[in-house]
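Only a single protein chain was left out; the remaining protein chains are all shown in position.
Up next, subunit A:
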Amino acid sequence: MSIVTVQLGQCGNQIGHEVFSALCSDLRGTHGLCSKKENESYQESCQERFFCQEESGVPAARAVLVDMEPKVISQTLSMAARSGHWKYSSHSHFCQKQGSGNNWANGYSVHGPRHKEAIMNLVQKEAEKCDRLGGFLTIMSMAGGTGSGLGAFVTQCLRDAFPTSFILNHVVWPYGTGEVIVQNYNSVLTLSHLYHSSDAILVHENDVIHKICAQLMNIKQISFRDVNQVIAHQLGSVFQPTHTAAGGSGYSRNPLGDLMEPLVPHPEFRMLGLRNIPQMPESSLPYSTFSWPGLIKHLRQILIAHAHMEEGIDWQVRPPHPGSSIPSTNKPLHFNTSIANLVILRGKDVHSVDLGSFQDPSLYTSWLNPQDAFSAWKTPRAFNKYEKSASLVSNSQFLLKPLDSIVGKAWNMFASKAYLHQYTKFGIQEEDFLDCFTTLEQVISSYTNL
């Protein structure tokens, strides 16, 4: 099954490029550590999922590029073409000239309706090129105007045009200390709207990835490209072909469905966090070895203790005593309660890995059986030169604190009515803001009371 990716705005297009680049480079690598047959099957599956074969022989990414100004798309297209190993189709992008001015209302209410037809035509074309459409992945930031506002609008259009397809929104959360002054308004507007039309929201936070670049990747002068490459690696670790329990011996034929069905059992809870270990500079890879028990232990503690990476984990945090029914208000505040988790393992000796510690009922809310709350995908084919790689996609309280912080800051600004005139002039009124705040306070409340 194929996934059509929609790259929106500067962030979406920059990350999208790094994702396809990482997927392609992983495909072509000789580090698979598995049989030739296995490797070929993996390559075929990835090709079908993300690329389309064109007459020129160079695979074309199954992607639609959208931006309201031309510079980023132009750069993205040429960088891909220069790689020689993959490219974007020549007619799968749409751009305008004037940008969205970091204004969600401009992206949503003006650009959205104006360009709906042109954008959806491109999406339709890509969808038709797929033998079997597995769903849509959108990549966007929520701080600016295009990715956020136009992205929210396009998501709605996708939902209307493809009512039975899976839609996963990958959303980048900006640095806490401003990239854009009105980022919190744009974020509140985006998340509340996505909550109504998408199936799940997969989040990356710039602050978190920045720390990974600084502390694990040892990069001195961190650029957005560095941040984007870490994000691309993490996304690749989730979306490259895997064996799922349901898939039998072959690679999963329903990647988005297999991901979202177990993780999003209840529509009120759609926020997914992503963790991946180990992470290190490529130059260190040949000198490092890891054991699965070590990796699993770290990953579990990362989950429990709200950690972002394998350094600085608080090992003191423990799940509440199993068996005792503790009302949610008494649960230790720094313990992360999960609704559902998915662990994806790739590389050497995966089948020997014991994941029992992730099935511990004390990690989860009581609604689901621990067997249903936890899923695992194990794939012997190694990913992106990591001999062993473990990813965690989690529907838990990971994002509660960051979400609460964003809503708090937005509310603080809203109370003073600052910048509202910039939104009302494009048709987003105070009542619309209030609706969005209400939606998100509800989400925060729901996650808090797990």
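The criterion applied here is as follows: a contact is a pair of C-beta atoms (placed from the backbone, for glycine too) under 8 Å apart; a residue touches a chain by one contact, two chains touch by 3 or more; residues count from 1.
What we mean here is this: contacts and distances are computed from a predicted model.
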Per UniProt record, missing subunit out of "CAHM1 protein", "Tubulin epsilon chain", "Histidine-containing phosphotransfer protein" or "28S ribosomal protein S18a, mitochondrial" is "Tubulin epsilon chain"
Out of A:Ser45, A:Asn103 or A:Asn395, only one touches the absent chain, namely A:Asn103
Only one of A:Glu38, A:Asp360 or A:Glu441 touches the unshown chain, namely A:Glu441
Contact with the hidden chain, among A:Gly29, A:Gly178, A:Pro293 or A:Gly427, goes to A:Gly178
Had the left-out chain been drawn, it would touch subunit A at residues 10, 14, 69-72, 74-75, 96-99, 101-103, 145, 175-182, 210, 213-214, 219-225, 227, 407-409, 411-413, 415-416, 418-419, 421-422, 437-438, 441-442, 445, 449
